[in-house]
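Yeah, one chain of the complex is gone here, protein chain that is, but the others are all in their spots.
Labels run A, B and C following the written order; every chain starts at residue 1.
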Amino acid sequence: MSGKMNRRSFLKVMGWSGAGVALTGCDMPTTVTLEEGKEEVMSYLMPEEYVIPGVGVWYASTCTQCAAGCGIHGRVREGRVLKLEGNPDSAVSNGKLCMMGQAGVQGHYNPDRISTPMMRSGGSLTPVSWDKALAMLEEKLGAVSGNRFAWFTGTVSGHQSALLTNHLDAMGSTNHYAHEVVNNAVSRAVNQDMLGEANPRLRLDKAKMIVSFGADFMGASQSPVQYSVQYAKFRTNKERGLLVQIESKMSLTGGSADLWLAIKPGTEAVLALGMANLLLNKIKLSDAGIPSDVRTLINSYDISKVAKITGVAGDRIQRVTQLLTERSPSLVLAGASVEGQTQGYATTAAIMMLNHILGNVGKTIESAGDFPFPQLMAKQGGTADLVAFAEAAKAKKLDTVIFHGSNPVYTAPESLGLTEAMANIGFKVAISQFPDETTMAADLVLPMSSYLEDWGTQVPADQAESSAIQVQQPLMEKLNAETKGFGDILLTLLKQRKKEEYGQFEDYYAYLRNAFVAMPTSVKNDAQSNDEFWNAALQTGVIKVDVGAKDLQSTVVSFAAPVVDDSAGLTLMPSPRLGLFDGRHANLPWLQEAPDQISKVVWDSWAEMHPDTAAKMGIENLGLVKVSSVQGSVTLRVVLLKGMHADAVAIPLGQGHEAYGRYAKGLGINPLHILDAATDDKTGELAMYSTRVTVKRVGPPDSLSIVRMGTGAGDSQVGRKLVGTVPVEQVRRTEGT
Amino acid sequence: MSLDNILNHWSDYRKGAEEGGHHEYEHRWAMAINLDLCTGCNACSTACYAENNLAVVGKEKFESGQAMHWMRIERYWDQQELEHPEQGASFLPMMCQQCGAATCEPVCPVAATYHTPDGLNAQVYNRCIGSRYCSNNCPFRVRYFNFYSYYESSWPEPMEQQLNPDITVRDKGVMEKCTFCVQRIRTVKDKAFMEDRSVKDGEVVTACAQACPTSAIVFGDTMDENSMVSKLWKKHQVERGIYQKTKYAKKDTDLRGYRIFEELNIDPSVMYLERVREDI
Amino acid sequence: MSKKRMMGLFGDFEEAHDAIADIRRNEVPGLTVDDVTMTSPIEHPEVEEVLGDRPVHIQKFTLAGAIFGVVFGFIFLAAAQASFLVQPQGGKPIIALPSNIVLIYEMLIFFAVWMTFFAFIFLSGLLKKRSALYSEKVSLDQVAIIVEIDDSISESVKGLFQKHKVLEIREEAIR
Partner (left out) sequence: MTMVTEKDINEQIAWAKINTDVLKSMENPRPAYWITLAVCLAMVACAVLAEYIQYTVGMGTAALNNPHMWDMYIAAFVFWIGMSHSGTLLSAILHLIHADWRKPIYRFAEAMTTFSLLTAGIFPMIHLGRVWNLYWVLPYVSDRGIWPNFRSPLVWDAFAITTYLTASMLFLFVGMIPDLAICRDNTTGWRKKLYGILALGWVGSDRQWRHFRKIYLLMACFLIPLAVSVHSIVSADFAMSIMPGWHITSFPPYFVAGALYSGCAAIITLFILLRYFFRFEDYMTLPIMEKTAKLTFAIAMVWTYLNLIEFASVWYGHDVYNKELLIAKATGAYAWIFWTMLFCGSVLPFALAFRKLRRHMPTMFVVSLFLNLGMFFERWMIVAPTLSMSHEPHQWDIMYGSIVEWAIVFGSFGWFGMLFLIFVKVFPSVSMYEVKEMVFHRKRSAGEEDLARMTDHAKPATQTTGGGGGA
């Protein structure tokens, strides 16, 4: 039989591939050779030369679903990217990928993507040509002067970041607002002051014990995959790591804790000081490097007092503290719920101080070294910039703003008055992929290519063992030709300003290649030629960067004494979650349909409360409640979980979009809107976890899209061995770990 | 002629699970899932959606229990008597256990679900008439039925371009379930066949195992003595075959390995390792 | 010498019974009980006894059907299973006797019942055209005695019938 494939055998193949899971159609070299494929099987006649019909090829790139910058592999077949997986060469992702990264393809193929530039005329956005849009842009940017122009972005890094900075310079402006709801800005500040580094390397894998104050490092954190991988090592080490989670709302990480302690919201600082007290005064660790005022502060918190304030049992505190000294090196972490307090800085400092006392610095907290390309380093977002931006807008200090990679209209609390203030901004440009709230409020919308169609580099803020630049390359042709990559748009903007300087680059690809080629030999290491280096970079998807070794010294800064808010009501915890994250993934059906890890709710918003608290208020599980703060109120269903402190009510982020496409629009509510505008007095970051609310029952229980469908089933194993649990001693004996 | 076929192979054809049944297995794919590492993060589940063309059913249908998540994460609260779950939650990744003596198989009226030489419990969509008996007889409740046609609602233009061409999109009236990513197995087997070698351990990785950030899921061939899975099964003294045999095989009952509902004698291919907690 | 068929309708079953009894006792020479057919609206074995024992063979067919059902059933099922090795097994043998026995049992009854039915149709002389001598009264409440005789003895037969209070007599020539 010749290589030619006659119609019958072709049909046979089709029939087989149709025949369910037992067979796998075209991936069978045994039934379809490439020759046959090209001639008969492929739907289009002349495939691109890099397309091997019927065979999936993996290309390396970088994930931008969150700021972590995981290296990914994308499976490309017949010119379409089908599946994303972690890139083993990337130290950040270690060949793994979280649910958000997996769902990246759905953002890429999303039916609600913006396909053409749009300009606001007569109140509504109407499609225009790129030329018109760019002409408009050039005119407006030409008109604006200095600081009346601003960029508003999420976390940006790599060469895009560099270009963006250059554009700001070209515009003579210094206003770059970088906004992320899920951020560790306060920790960065504390680290900067205590360690001299904002983003030291955390080595969970080296720790024998982790005490986490609400740090959801495996969930909605700065680098979930990296820390999950480290967690796995931490657990499987010779001496199994011990995880103690202290928080007011059980997070994904808390779900895996050996000991989960509920603490009264806002009293973490007190607990930290109490533990410090035990360490210094009882266990007699050295108090070197601790300022006297802090020392006296510590002394004033004896265990009984601490137990009373925090609601954590005294013996528990003592035991945990004791273990911290026994299981050295340990690691104490502070998370969003700690940072996001009116005293966020002080609290975080108090917690980081424990690392200092326990001598973890340098062991489980390492220096990130000196990154050779400061201009490429991540400009990390926070909420302080959001506040500042709102102020500036209100004060009519801004004429033209370009928005990208952030959705302030959705994420800003009403109390900031941003929505109204937006009107004060004369010309708002949105470089965006989806019709989200901010984009809908813009005057000019530039359709952006998805990260799977675009060139770029990412420099993760939280670098893993080995620092690297993550390379991002297109995995397929643009879905619609009208979209432009972010880098290309930046380049165009710069060409408008500095033709002479950037005219040489035909497009961002050219610029990037040039930039790579220009890299020092230290980075290129043994690459023979520029082409080889370039190809190697594209193949591996990472450019390893030697940052040199550096050891870390810590000093304790003095911080304010904790003030405990005992006013009536409950503390609202607007908790982000792996999945919808800060709401940016609400338009990805896979993530909408993936149940929340703790409460198992899908496709909806809900409030989490402790059953006892609810009982006092006469609220039943799945009942309809009204959560009101000074700023406003939201009505939603309640899910009673014991993984809550009695004084807290949690409303996960992500839902409540007024725009953002068919999957996100009109689902649930957005807790961010009812937050107070209170900020951390030191860093100016929004105190997102300090809003006091009251909860009122407004309706009877009703169905909610909970996996267990509200029957109460699925909560308990009813004595059946589905998940067995054994004490660690037994495992030590049997497995010697 | 099938008559002398019967006479010649009578004794073969009369073999039940106790004697290993009538199978010349090429592989016996299996898993070992370390529940101590599972953080319930949903990565596996989402990866499964991406790999296997699983339909997104939407709020209402999900609410009425018609979701299609082949790989679902179950979350249980132990220590319910306490005020707070002090040892966190118990997460259980639950997918088709590819039982050696699968209860779903003998009840299918049209032989749409059967046992492959790979030891997989295959579902032939084309043959299924949707009597749903298999799902009723599955103690794990991991078989999912296409109650509706989803190909319009779940993959609106251009979403359908993401669909994996290696497997079909199922239409209404058909039962479906986890296949241990049979398309991946198939690809690797064919590759090995072309290169005239046997499949190497770690060559086949299911989507869930691949994605799992904590590497809690290990996938492999229990017929390959040196495969990671075989070693783990051996280490925890979990054996293939039905309960009566394995019960006595397990010398040290403190070992963490166990198979869910093993007492039903269905010989699941997934071994779970118990969650570990330290009391402090 | 032409033959004829004669029918006598009787309102009274006992009279009919006696009439046949007389024939049996050869009161009419040349007429034996074998020539007698009795048609009646109901089933009454005790009256029919007088006709002497006339064998019925349906049960043999039933037996045949049953045996066929069993043999065919087993061979069919076993052959099908043996030639269909990918069938779902779930740890059960290829040829699983318990389930096959259930099906064979059903097949036994199936074939037995149908054989019985067809045997009934053919053995009981149904599906034939009714002769002119059929009286609708028979389906109501009267008994008819039909005899095949020579013309020669027809008178004496009539006499016999009359003696037993016959209500009506019909004749028909056999050609």
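Quick note on the criterion: contacts are C-beta pairs under 8 Å (C-beta built on N, C-alpha and C of every residue); 3 or more make two chains touch, one makes a residue touch a chain.
A quick note: this is a predicted structure, and the numbers were derived from the prediction, not measured.
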For the chain not depicted, the shown chains it touches: A, B, C
Given C:Met6, C:Ile23, C:Ala112 or C:Ile149, the one touching the chain that is not displayed: C:Ala112
Among B:Tyr25, B:Phe140 or B:Tyr272, residue touching the chain not depicted: B:Phe140
Sites on subunit C contacted by the missing partner chain, in the whole complex: 11-15, 37-46, 48, 51, 54, 56, 58-59, 62, 76-77, 80-81, 83-84, 87-88, 90, 92, 96, 99-100, 102-103, 105-107, 109-110, 112-114, 116-117, 119-121, 123-130, 134, 136-142, 146, 167
Contact footprint on subunit B, counting only the chain that is left out: 61, 64-67, 72, 74, 76, 92, 94, 103, 106-111, 127-133, 135-137, 139-141, 144-149, 172-175, 261, 264, 266
Subunit A residues touching the omitted chain (full complex): 707-709, 711, 713-714, 716-720, 722
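To be clear about the criterion, only the chains that are shown with their structure count from here on.
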Target subunit C, source subunit A, minimum contact steps: 2
Rounded Å distance, subunit A centre to subunit C centre (Cα mean): 90
Subunit B to subunit A touching residues, read off their complex: 35-37, 39-43, 45-47, 49-51, 56-59, 62-65, 67, 69, 72-78, 80, 82-92, 116, 122-127, 154, 156-159, 161-168, 179, 182-183, 186-187, 190-191, 193-194, 207, 210-216, 235, 252, 254-256, 258, 260, 272, 274-280
For the subunit B and subunit C complex, residues of the former touching the latter: 2-3, 5-6, 9-10, 12-17, 21-23, 99-108, 111, 113-115, 242, 265-267
Subunit A - residues contacting subunit B, complex: 17-30, 77-78, 80-86, 95-99, 102-103, 105-106, 108-111, 218-219, 224-225, 228-229, 231-232, 235-236, 240, 242, 244-245, 250, 252-262, 319-320, 323, 479, 578-579, 589-595, 597-598, 600, 602-604, 612, 642-643, 662, 667, 703-705, 707, 709, 714-717, 721-728, 730-731, 733-735
